[in-house]
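What follows is an incomplete set of chains from the complex, kept in their original frame.
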Amino acid sequence: MRVAIPLSQRKLNFKNEKISDEEFFGERKKILGLWPTGKEIDLDECIAYHKSMPKSKNAVYKLQQAKKEGTVLTQPRGGICLVDEYVKWLKLFQDKGKADILTAQSDSYTRNKRFDKAQTAWEESKKLGRSTLNGCPWVNWGLKESRRLIESIDVPLDGRAGTDIFSMEFALAAGATTFLGGVLNSGSYYPKDPPEKTIREMQQVSRLQGYYTEHGVPIASDSHAMSGPSYPVHSLEVAQVIIDSLIEAEQGVKYIILRCRQTMNLFQDVAKARALQALAGQYMKKCGHGDVETFLGFEDWVAAFPPDNAQAAGLVAMGAMSAHFTGAQNIMIKSLDEGLGLPTTESVVFSLRETKQVLNAVKHQKLPYSKEVEDEQKMIMKEATLILEKVFEMGDGDVAIGSIKAIDVGVIDHPFSSSVYNAGKVFPTRDANGMVRYLNTGNLPFTKEIIEFHREKVEDRKKVEKIEKDYKLMIEDITSFTRDV
Amino acid sequence: MADKKRLLTGVIGYDIHYGGNVILQLALKDAGFEVISLGTQVSQKEFIEAAIETNADAILVGTMYGMGEIDCKGFGDALKEAGIKVPLYIGGNLAVGSDQMDASKKPEIIKRFQELGFKRVYPNPVDLEQFIKELKQDLKV
């Protein structure tokens, strides 16, 4: 019913190029005008404010320290709309959960610039005494409330707002120092927007982060690919994160967290993390961003979680192990309630403490060398390179333009993405040995051998596990982690 | 093909959780239904227009992000107004917060959505087989 506008009818009147000051400030003015609180933000004051904050509250410094010491910083997600309540929560996460970085995600209305709806829900929540919004309405809060939240804690705050630039303006102004990046990822958050709109917005977002950085306030962007109900698809994830990073870097972002998502297979997690770092390094240098400092971020199983706390605890610990062995500087955890709904504080504290315990327990350990893991890494790099090269080719060297064209024909594809511009032909599954493979490679620019490799692995599993239909495989993949043990 | 019942489905409001809806579609197709997908971030208006246009036999609303109740306000009435009489279903995370997902809260949540005009209400975790059984019953297939 709802259809994407064909590429031929769309204009791509921008480039992967740093936005001019004029355009940047013009755009900011428009955005800040969308809601009365916008006028509270004065960039110079904000930068001065950041500089007055203790260094220990800046995520970049903390990530740099973690890199030096070989530790993994823990970080929960979350967000609710009542500030007093959320202050209590964050303090609990920090003091009892020993979280190293805290998070405040914007809510879904705010993300969609429906500040009117967010306002109503916020007012209602205050009356009810419980949050009916699924995140933080930064814009409605305004600067004072937003700062009050961040001032109440002692560790860095991640403002996780994606391409939601107005929220980011506020979160940055209030003292947040790391943000959700993910140019291609964001498409899924705005299913009716063509990719060029999202990418353009992301450029503005990155430009703002870059601006702070250029003025002495280091800000980190958290580049990560889209997720769905089941496995991540490795080479596509790697390619996406790298594309994101390149677009962000072009706007002046100097600190990027390369986010690597849990596969449930420790060894493939490691292979992917290594592939991602190696390839990101190559491409950043190649594109003139050798000065960008990257960190490795890990993320607990982002797909469907079991609705049982004990089962969830198992996955959380597995995530922590993987985070350590991938050599990540940061782990974004899931709460035990992930499969249920926005978590109780106890559930978040539990996950944080459990994660930290596992990290402590394996702290000194190294992954023994294995050629099999190396081969897996090489395979992921080979596939991701094919995607990346095709994107550059399609964009005549411009990665942003190339991405838009690539999405159009499914050279970039997100399994289960809500975007109407997404091809939706690629699906993940695992093989008989618990390694994630492509159930469908769709239009990914892979060689015959690669396509054959994945097909064989999947067919092999179908035989072993006696599953005939592909969609049964997909349901099995999801339910094997969520069903009652 | 001719005698296949036609189902209209989409994810309401500003919700973009599409994964579950994809799975739902696959299961419904496997159960012999024709499925028309509206994707995510579907407004009440879009549901209604599509229902008229496609002459659907039932409307299946998905909502995951917890704010579905706000999005569904007045949905039943709007359908009535548009003269649509086919049954309306909803499934997913029907409230914000894990404390709302407790089995003890289910009756209350179901009641709230029924009052909004839903024939049947399926709070997570949903047993798809059960749902399809009840759907077939309702549609007499």
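As written, the chains take the letters A and B, and residue 1 is the first residue of each chain.
The definition used in the following text is that contacts are C-beta pairs under 8 Å (C-beta built on N, C-alpha and C of every residue); 3 or more make two chains touch, one makes a residue touch a chain.
Fair warning: this is a prediction, and the values are worked out from it, not measured in the lab.
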item	value
Overall composition (this structure file), stated as a label formula	A x2, B x2
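Rule of thumb we're sticking to: only the chains that are shown with their structure count from here on.
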item	value
Between chain B and chain A, distance of the C-alpha-averaged centres to the nearest whole Å	29
For the chain B and chain A complex, residues of the former touching the latter	11, 13-20, 22-23, 26-27, 30, 36-41, 46, 50, 53-54, 65-67, 70, 93, 95-101, 124-125
Complex contact set, residues of chain A against chain B	1-2, 107-109, 111-112, 114, 117, 121, 130-134, 188-189, 191-192, 228-230, 303-304, 307, 337, 340-344, 347, 416-418, 420, 469, 471, 474-475, 478, 482
